[in-house]
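Shown below is the structure under consideration.
For this depiction, one protein chain was excluded, whereas all remaining protein chains were kept in their positions.
Letters A and B name the chains as they come in the text, with residue numbers starting at 1 for each one.
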Amino acid sequence: MTFLYAAAIAAYTGCGLYLMLSRHVVRIILGLALLTNGAIFLIFFSGRIGSMVPAVIPLGDQQLAPDAANSLPQALALTAIVIGFALTAFAVALLVAAYKRLDTLDAREMTAAEDMGSPFLPPGGRPSTGGRPSNDGRSAEKTPEAEKKSDEVKTNG
Amino acid sequence: MADQLDLLWPVLIPVMTAALAACFWYNIRAQRIISFIGLVLLFAASVKLTMTVVEHGVIAKQFGGWAPPFGISFVADPLAAALVAITGLLALTVGIFGFYDVRARHERAGFYPLFHGMITGVNGAFLTGDAFNLYVWFEVMLVTSLGLLVISRSREQLDGTIKYGVLNLFGTILFLIGLALLYGATGTLNMADLARVLPGMTMTPGLMTAAMLFLAAFAIKAGLFPLFFWLPASYHTATFAVGAIFAGLLTKVGVYATFRPFTLLFLIEGETLRYVFTFIAAMTMITGVFGAAVQWNIRRILSFHIISQIGYMLMGLAIATPIAWAGASFYIIHHIIVKANLFLLAGAIRAAGGSDDLRRTGGLLKSHPWLAVLFLIPALSLAGLPPLSGFWAKFLVIDASLRAEYYGLAAVALIVGVLTLFSMMKIWMEAFWKASPVTPSRRRYVPVAFIIPIVMLGAVTMTIGLFAEPFVTYARDAGDVLVDPPLYIAPVFGAEAAAEAGALIAGDAVEAEVIETDLIENGADDGVEEEVR
Partner (left out) sequence: MRSIILVASTRIFFIAMVVVSLWILLRGHNEPGGGFIGGLMGAAAFATLAFAAGVDDARKMLRIHPAVLMGVGLVLAAVSGLPGVVLNGSYLQHQWLELDLGLFELKLGTTLVFDIGVYFVVIGGVLSFMFRLYEEEQG
């Protein structure tokens, strides 16, 4: 059984990390969800699964049965599941909104925040995305550099 | 008993405020009133907590009436109490700033519940004495801060929020994995209990892995050297009020969380870990300040400076003498106020000059001379010029590093201070000194709601700078608690357990023939300790 648990944790964590390395934002979120599950399994397993008796005091008794399961890892796992669920739901909603506004799910093309005040772009922002062209002398110097930079990024990919 | 309840209110008041604000989802006016009352009450409660801690020392409280290791305990040591007080002050000032900055559509998108939810998370993280509970507060903070960051739904915000969210989520997962390993090894997650149990255990690979996972997780949260990329990618896209509270508080929660395990749980022994911390501290300072040099967006410059300033705080962890801890504690408190003030000023500069890109604004010295004065207070304080608060903060950490013979670290800190001054002068020259590149069609006014919080925070900076004595004394108290885990254990488990733990911790030292009092007393103990080891 131990091997099975360990293999499950390894599979979850490994798949999660692999998906996170992708540039596709949906896969990154899926990877995070898998990774959270791996961590939850790990909590559960470090709590030493020994007993299958639920940690509920039977009717009429005053205390927990001696062979009852340790309830703390269960509480920790439940909390982590709830939080993971909420964050995944938020991330999915965020992605839908981002896809509508940015028209892309490729992490490389998401540069709207980086472009603000970037030294590699003219003050008006990226020219191709409809940013206002600037007549500033400084920006004229920077523009070829900006193009070079964006080329580099593309070839790196 | 009544004193211990002081621990409850800084968390319960923002929860209730958030919940009540959510109850009045369609009534914006009611939300505003609830929010402001909540902020005032929170400020009062957090000041009360700090005063209680000053009076009684570290206080602790068990929730739900469970006995210590089983229930969730809240503990306030001087550092945590001071941070809660600063959070209260900052929330209040940002709340005032928000009267003008928060737009109706932000309010309809749930600004007030999210804002108070985030404050809950921050205060909870500062006060909790339970490692898993810390994770919960981190997540509360994360999900609400994501909501606040993306509140305008603009392209920049969506982009920034995705980066912020993914990397921070990854950080909390690392924290969770570390918690699982720690729980597996020790069977407890109460921090005071861990501090009691861990000194008696051998440092197994599993425990070491847990410690390093904590370091990585909190390094992401705090924006330490190789893991800070989410910070300058997102903070400058937020609305100004949100950006200020983020810049002031969120990374400092990470720094506080980095301090906790490495003062309480995994005592920094041996050379290797110390070298790692020293290297991270130095690199964080350097990369932050150089990253800022090339940027043109005011808040991006300031975001990079957050990173470089975090390096100074980490010097406390690297040097780990009582004086260094005091310096780091003082630094955190000074930094929260100054950085939040600068982010608010970025909003004022935007309102006065029309843009937060330095290339497209200017001439503010002529049109808004008072704004220039208000800018210089936090800017020069950030760079560490006397008589402002930043001078004392830098003085304390650099003094500590010189005493402990970390000359390289001291040199880096001094050079980075000069470079910070250069960066502040860049904002000064571009935004205030140079003539405006565009002739403004009309005179722009800075709203009063912007000026009041900036003046308040500036006044606090001046006060800390001019009357540093009580603050330094307080920081020394905070440092003393950080180096002496039994002081933290005693209020949770009672004096006996603390004495046992103290003996256990001192046990190592006795073996190495170092007299215990020597360790605690002077700042130069470091050399002695190393010699003996």
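The definition used in the following text is that contacts are C-beta pairs under 8 Å (C-beta built on N, C-alpha and C of every residue); 3 or more make two chains touch, one makes a residue touch a chain.
For clarity, every value in this text was computed on a predicted model and none was experimentally measured.
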Discussion item. Using the touch definition from the top, which of A:10, A:53 or A:89 touches the missing chain?
Written reply: A:89
Practice prompt. Write down which of B:110, B:232 or B:248 is the residue touching the left-out chain.
Written response: B:110
Discussion item. Tell me which stretches of chain A touch the chain missing from the display.
Written reply: 54, 56, 59, 78, 82, 86, 89-90, 92-93, 96-97, 100
Discussion item. I need the residue numbers on chain B that touch the omitted chain, in ascending order.
Written reply: 1-2, 4-5, 8, 12, 15-16, 18-26, 61-65, 110, 113
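The working rule: only the chains that are shown with their structure count from here on.
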Worksheet, complete the sentence: Per the touch rule above, chain A residues touching chain B in the complex are 20, 25, 28-29, 32, 35-36, 38-40, 42-43, 45-48, 73, 76, 79-80, 83, 86-87, 90-91, 94-95, 97-98, 101-102, 107, 110-119, 123, 136, 138-139
Worksheet entry | Complex contact set, residues of chain B against chain A | 132, 135-136, 139, 142-143, 146-147, 150, 153-163, 165-166, 169-170, 173, 176-177, 179-181, 183-185, 189, 233-234, 236-237, 294-298, 300-301, 356-360, 437
